[in-house]
Structures are given as structure tokens and as C-alpha cells.
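To start, the structure itself, in C-alpha cells.
Every protein chain of the complex appears in place save one, which is left out.
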Amino acid sequence: MKKKINFGVIGAGRIGKVHTATLVQNVAPAEVIAVADVNLESARELAQQFEIEMAVENYREIIEHPDIDAVIICSPTETHVQYIIEAAQAGKHIFCEKPLDMELKKIKQALDVVEKAGVKLMVGFNRRFDPNFHRIHEMVAAGKIGEPHILKITSRDPAPPPAKYVAGSGGMFLDMTMHDFDMARHIVGSEVSEVYARTAVLVDPEIGKAGDIDTAIINLSFENGALGVIDNSRKAVYGYDQRLEIFGSAGMVNVDNNYPDNHRYYNADGVHKNLPLNFFMDRYLEAYANEMNEFCNCIIHDLEPSVNGKDGYMAVAIALAANKSRLENRPVKMSEVL
Amino acid sequence: MKKKINFGVIGAGRIGKVHTATLVQNVAPAEVIAVADVNLESARELAQQFEIEMAVENYREIIEHPDIDAVIICSPTETHVQYIIEAAQAGKHIFCEKPLDMELKKIKQALDVVEKAGVKLMVGFNRRFDPNFHRIHEMVAAGKIGEPHILKITSRDPAPPPAKYVAGSGGMFLDMTMHDFDMARHIVGSEVSEVYARTAVLVDPEIGKAGDIDTAIINLSFENGALGVIDNSRKAVYGYDQRLEIFGSAGMVNVDNNYPDNHRYYNADGVHKNLPLNFFMDRYLEAYANEMNEFCNCIIHDLEPSVNGKDGYMAVAIALAANKSRLENRPVKMSEVL
Amino acid sequence: MKKKINFGVIGAGRIGKVHTATLVQNVAPAEVIAVADVNLESARELAQQFEIEMAVENYREIIEHPDIDAVIICSPTETHVQYIIEAAQAGKHIFCEKPLDMELKKIKQALDVVEKAGVKLMVGFNRRFDPNFHRIHEMVAAGKIGEPHILKITSRDPAPPPAKYVAGSGGMFLDMTMHDFDMARHIVGSEVSEVYARTAVLVDPEIGKAGDIDTAIINLSFENGALGVIDNSRKAVYGYDQRLEIFGSAGMVNVDNNYPDNHRYYNADGVHKNLPLNFFMDRYLEAYANEMNEFCNCIIHDLEPSVNGKDGYMAVAIALAANKSRLENRPVKMSEVL
Partner (left out) sequence: MKKKINFGVIGAGRIGKVHTATLVQNVAPAEVIAVADVNLESARELAQQFEIEMAVENYREIIEHPDIDAVIICSPTETHVQYIIEAAQAGKHIFCEKPLDMELKKIKQALDVVEKAGVKLMVGFNRRFDPNFHRIHEMVAAGKIGEPHILKITSRDPAPPPAKYVAGSGGMFLDMTMHDFDMARHIVGSEVSEVYARTAVLVDPEIGKAGDIDTAIINLSFENGALGVIDNSRKAVYGYDQRLEIFGSAGMVNVDNNYPDNHRYYNADGVHKNLPLNFFMDRYLEAYANEMNEFCNCIIHDLEPSVNGKDGYMAVAIALAANKSRLENRPVKMSEVL
């Protein structure tokens, strides 16, 4: 058992910073020794902030670095498959942000290379590591609600991304709802069999002009017979809304949002509390730490990550089915896209 | 302005008893002077319990009774249209339980007669008069949430009806979800334009054998652009689950279930509260009283009831669209059934 | 067993109206046949509102009326003892508002007459009949919290009474805290042994000028070893605050305020709910009905009321001890006042 794991981070953008900070501050066995970004200045800033030795422009310097055990891929989606393949072939363990890619065939290729290389691949579905959702998963798995019948996920962002971002994001389902698709499979404990997506542009007409949507209700059917529904909005004025409820033959369990503190204020107007934690960097702070700790643990003890390549593949597949459903306004069987 | 309104109740079953008790105990201007039921014994029992003078077998004795101002129709669904027509022609005001009928054409005929007769017709969507849902309606109407984007209704019964009842009920959508369809139109303040229903038999296989379902998620699109979703189950082990949430451009408002008291009990196992009020006779006690008071008020002051014939018609239409969607597994436009 | 109980109400003020309305609307076996008030106009108005036959100026016409079975005494405190004695001697059952009197000796005299007369005497501690407090009482009595250790009562009014009222009220402890003293004995299930009262005038200097207080924290010791604390204010800007918590060796149970509905409103400022029910006429609506129903039940089935003369006596005794403690700024043993 190795004590320290040397990490290289590829991509010094928003999520790259989150993972770097987490590894440095909250993951005892991790040592981040290099950061790469096509914008070298970004890499240097991040490296400086966390006293990381090496900042490079070319990701290959990380993948080929002999002291690096594992890479964190936070670069744009279209580079994921290539980087995964190269890193796997170089014998590095891989943590990759979602989505793995927008094409299932390409993801399949990457997973095959990973499998042959025998390295670990973990996909960044951080929400599974949130204490609330984790508790729900445990309770469902322990049979506390009996057979699952109805899953409900509410997932709303505090503000829409810039229209420019939307254009290259693959659309709301691949960019945002993807997390909910993964959560749905994870909590219900069964594969999705059919998807129906009802969508609208109610938040920002620019998003519509870019060919995307900002509001959706997505119905899911599961192989075990359960039904599910996800509702999404790109803009909740009260902040980041992340709730889940699962109902079954023997009970129901749900979780609410997290708040910065639990005060209640009573005045002549009513009773008031503050807004939920906003945004993912606050709400999922603990989840990111748990996620990276599990990744290290899998490397150290040679375990399969609980969120693996298949999970990354399936979430993309459901998103593609949802896109198809949206465009054709009809329920789409998963077998049509798989 | 007349001070007392004389009522005749047609149908002395479960809901007939509820309305009779409400009128006698909680509606000052109401006087119930007659009860009719094809089972005369039932009529007599109800009459005796509330010291009502007259108990008869034939509903015509009520409709033709010169002292009766208004009738409460609680008989089986298939009789509603006929009784409405006869009562209207006799100049009686009419409160009728839902559904008005299972055929839109017949409902239309009844509404035409009512209109010509100039009598009041109110339909029994009691939930609109629940203080929780009423408050939501007021807040949405007052613009508190801005433009409505997403409506969510959870509506689950504590236990399925006997399979025998199911067979004659017209199915879950016409029997149970109907209340939710009405609530959806009421809260969103716009007509439904398209319906997609995803259903299952997860509670009781006998219900499936009877050709019906016991679990459903129904997507709604509204003419004003909002999206909606209703989830139903015939059996929640924790009781009667009646919640609603509406999300819009400027905020969200939701309501939880009602509980018999608000104690919290802390012991070594955790923190506990009791089950929600179970069943509609407890949860909607106040709603029934408000409903009948409004009906009297409409008669006394010659006002249009807030839940009128069109509301009764539209809820049936949505239920028929949901049935069609379920059978054909596709979204159904309201124009296909109207 | 007699079916109907004929009531006469003495005192047509605020609480007299509450009890009259309750008896007429919510207590099936009750028939209010007479109302008396020294202000005949008030008696007439109340009688007219509820279609009561008889409105008189002199309470004796009620006490001596042969058809009256029971009297509701809602007149000023200084008349209570006299009216109780006369009513008991006339063989009427008696419901009397709190406090029975401000002198324990006089209360004792009245209770002796009641006992000899063999009539029922119930005292108006309505809060015991509130579903929340009732539930707590049941749970403590059932051993759910083990041995009681710490009782906490919060009792705050929405607004102070006029200084004029305060002057004749006997002070906050006899007027307002009295309810909490009764509740404390009732919930803990043991007699108070010692009292320490810490008080202040923080709400309205006029109340201080009238020799009274408007804010208090009162410590109680109970014979069974438990400790208790009551906090009072004459003015909570957010309304009527009525909470209770009891902590014991095996658990804790508490109750919150009641609200008109249970909506939550989320906007860009936070999460909001409305104010608690305000004032006692709303909060204790159900309690008043339960109270009067129990009184009737005790008469019909010849049972001892659950809130009897001794309860009325003890609550006054604790209030007197609290007054003594306040004036002498020291803990006062109940044996000093009993």
C-alpha cells in the first residue's frame, strides 16, 4: 500500500480549481504535483495558489510524467475521450469530469482502453457523495422504503449559464440534467428503460435561440417497474435547489436543501429563514472531498470506484434519449440509443 | 336576500354523509330537509342522525319538492347528468360531485340545460377550498411567484379501493387524479394543452386485472407555457399525501401535508412526529365547510360559483386525454379529446 | 341520561361570546337558553346573534331559572365566588372562568359549597384541551419521556392589554401566567413546591406605573423533583406564542405554534412562512369546543371534570406565590401561601 498518491490536474478552469483545492486541503493521501492548461497563465495561477511545483501548457507533460500516479481531467468535454485513452495507456489512474463525451461510441472506445490498461476510472458524479443523497441511497438499499415506486428529483440552478456556454455544452440534458440521470439510476438501483422529456424556454430566449432549453420535466421508466420524474430549471431566484424524494411500498424518504445555518427569524411580517446554499461549490463542498477520498482509497486498496465508466456511459445515453424524446415529442426507449 | 336555503341530498353514501354533516353543522344558512337514496334504509339512517324530516327512496321527490331550493347530488356517476338536467328544469340550484360524467358530450348537454334554466351549478372539487391550496392560489394570482414555470402535485391515497369499486370507477384518472387535474388548472391559471401519462400497477395486481392502474406520473403542458407534473399512488403506507409546489420566474411556494398536532418527540432513536391527517374526511374537513358556505353564498347573492360546470367538464376532458395517452403511450393534445 | 343540557351564560363580554358561540355551534348536546349581563344591551346582542330566547340584566334570573341545568360564569373575577355559591345552592352545574378569585380563602368557601351541593364545577383552563398540549400530556403520562426533569413553557401575548384593564386584573400572574401555572402542574403531573419569579417592565411603562409587570421568567420546583421555567411577555410582535417542551430521563417532546396554513414561500430574499395564529380565539378554537364538550359529557355521565375546583385553587395559589417572590425577590415555598 502506497501512502501518497501524486496527482496531475488537466484543466485549470472552475471545476479544475475545485478538485485541486479539495485534493490539497481535504485529501490526506493526495499530493498535487502538476497542473496543465492550454492557457498557461491559468495553470500558473492555480499552481501558485496551492504551492504546486509544476504548471504546464501541454497535458502530455502530465500524462507522461513518471512520478504522477493519477490524473484529474477537467478539460473541455471534446478532449475527455482522447485524454482518458492516453492516460490509460500511460498507466495513470483517471478521474474524469462528466460528460465523458457526447457520443456513446467514443465513450465505449475509451472504456475498452481503460479496461485493457487495468487502471481505475472514476467519473465526476459528485452528488452521490453528498451526505443527504448518500443517506437516501443507503436507506433505499437497506429496504427502508420497500420496493421503489416513484422517484422525484428537483434540480434547479440559481442562474443560467451565458448563451455562449450553452452553445457548446451539448444542451441542458448533457450539461446539467446528466447529474440527475446518474442520481436516478443510483437511487432507484435499476436501469432506465424509457424516457419522455417535456421542455420549454421560459428563462432566457437567448438559450432558445441557441437551440437549447432552460426548463424541463423528464419522465423515466425503470426496468424494475418504478417510475421517475426530474424537473429542471436554469434559474431559481432563491438559489440552488437540489431535492430528492423516493416513495416505495413500505415508506418514503426525502431530502431538502442545505442552508448556511438553521436560524429562524420572527418579526411582524412572518417567519423567515435564509436562502439555501448557493451554488455547487458550497452545497457540494463535502461531496467533493468525499469523492476524492474515495478515488484515492480505490487506488490505494485496488478497488473499483463506486462511480465508474459504465455510469458515465449510461448517463450520456439517457441524456441522448431525452434529447431524442424532446425533438420528436414522444417517449423513447433506451434500446433506441444504446 | 333569502336567509335560509332548503337542501335536499340525493345519495346517502360516504360523500353524501359528509356533505349532510357539513351543511347541518357548519353552514349557518343551510337547512337540510330531505335525503334520498335508492337504499331507503341508508336515507333513513342519515336523516335520523341529523334530525332531517324527510327520507325517501326516489330522488324525484326531492327534485319536485316545492320547498327545496338546492340539491346535493352524491349518487353514482352515471346518474349525475340525468339528475342535473331534471333538477335544473325544476329550477333547483345544483351541487354535484365529480366526475360530472365520463362522456364529454353528455356533460355538455347537462351544462346547456343548466345555463338555460339559469340555476347555479357547482362541482365538488373540495380541495380548492383547503386553506393550504387556497393560499397557494391567492399567492400565484397575486404574482408572488412571477410567471408560473413548473407545477408539481403529489397526490397519494392511504389505501387502494376494493377491486370491485375500481371496475366501476372509470379508472384512476377519472376517479382520483381528476381532483389533481382540476387543481392544476386552478393553480396555474391556464388551460392544459397536452398530456402524457406514464403508469404502472405496483400496489395491487387485482387493480391491473380490472384494467386499471395504481401508480402514475402525468406530464401536463399548459397554454401559458408552464409545465406540470402529477404523481399518484393508490397506497402510501404513511397515509394521505397531498402536497403541491409551484415554481415561477420570481419565486416558489409549496404546501406540505396537515398533521393532527405539531409535536416532535425526541428519543434515543431519533426525532419523530406523527402521521399526516388520514383521510380526506379529516384533511379536508375545513375545505368541505368552506365549499358549502360558498355554494350558499352564491345562491344568496346570485354569484357564479368559483368551481362551475366548465371546471367539471375540463377535468373530465384531461382525464380522458390521460387515459388515451396511457393506452397509446404518447403525448395527447387536448384538442384530440375536446 | 338526559339528551339536551340547557345553559345560561352569565357575562356577555369577550369570553362569554366565545363560550356561547362554541356551545351553539360545536356542542351537540348544548342548548343556550339565556344570557345575562349587567349591560342589558350586550346580553341582547349576544342573544340575538345566536337566536337565544332570553336576555336579562340580573344573573339571578338565570340561576333561579328552573329549566337551566348549567351556568357559564364569564363575569368579572370579583363576582365568581358569589355566583358559584349561589349557582351551586340552586343545584346548577357550573363552568367558571379563571381565576376563581384572588383570595384562596374565598375560593375554599366556594369549593365547599360546591362539594356539598354535589354539582359539577369546571374551571376554564382551555389550553389543556388544545390538541398539541393534550398530546404532550398523553405522552408524558404514558411514560414516553421517562421521569420528567425539565419543563419549559413559552407564553407570550401579541399585545398588552390597556393599562386600565391591567389595574383591575390582579396583575400578569393572576391574569395571564395563571394558564401556564395550570399547564405546568398538568403536564408535569406533580404539585409545585417552590416558585421564584424574575420580572421586568420592558413593553409598556404604563403597565409599570399601574404596579404590574409585562415580562417575566418564573422558576418552578415540583414535588417530584422536576424543575420548570415559564417565560412571559405581554407583547410578541410576531403574534401569539404558545410553546411547551418537556424533557425527561428517556426523551423529550415539544410543540410549536399553530399556523393558519403550512405554505412556504421562497423568493430572492429567503424562505418565508406566515405568522402563527393570533390570538386565543383562533389558536384555541378547537380547545374551546373540546372543553365544552367535556363539560357536557361530565354532566351527562356524572363524571368529575378533568379541570376541577382544586385546579382552579392551585393555579391561584402559585400566582400568589409568584407575586410574593417578585415583591421580595426570593424563592417562595408554596407552603407559605397555602
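So that you can tell them apart, the chains are marked A, B and C in the order they are listed, and the count of residues begins at 1 in each.
The rule is simple: a contact is a pair of C-beta atoms (placed from the backbone, for glycine too) under 8 Å apart; a residue touches a chain by one contact, two chains touch by 3 or more.
This one's a predicted model, so the numbers in the text were calculated from it and none came from an experiment.
**Student:** Just name the one of C:Ser75, C:Ser221 or C:Asn258 that touches the chain not displayed here.
**Tutor:** Hidden-chain contact among the options goes to C:Ser221.
**Student:** Looking beyond the chains shown, say which of C:Ile72, C:Ala236, C:Val255 or C:Leu285 touches the absent one.
**Tutor:** Going through C:Ile72, C:Ala236, C:Val255 or C:Leu285 one by one, C:Ala236 is the residue touching the chain not shown.
**Student:** Which of C:Lys108, C:Arg198 or C:Arg264 touches the chain that is not shown?
**Tutor:** C:Arg198
**Student:** Could you tell me which of B:Ala141, B:Val271, B:Leu303 or B:Leu338 touches the chain that is not displayed?
**Tutor:** Selected residue, touching the omitted chain: B:Val271.
**Student:** Can you name the residues of chain C that touch the chain not displayed here?
**Tutor:** Chain C touches the missing chain through residues 146-147, 149-150, 152, 154, 156, 196, 198-200, 202-203, 215-217, 219, 221, 225-229, 231, 233, 235-238, 241, 247, 249-252, 329-331.
**Student:** Extract the touching residues of chain B with respect to the undisplayed chain.
**Tutor:** 236-238, 266-275
**Student:** What is the set of chain A residues that contact the non-displayed chain in the whole complex?
**Tutor:** Within chain A, the residues that touch the unshown chain are 25, 131-132, 134-136, 139, 144, 250-258, 260-268.
By our rule, only the chains that are shown with their structure count from here on.
**Student:** Between chain B and chain C, what distance separates the C-alpha centroids? Give it in angstrom.
**Tutor:** That pair's centroid distance is 40 Å.
**Student:** If a residue has to touch 2 or more other chains to count, which residues of chain A qualify?
**Tutor:** Residues 236-238 of chain A touch two or more partner chains.
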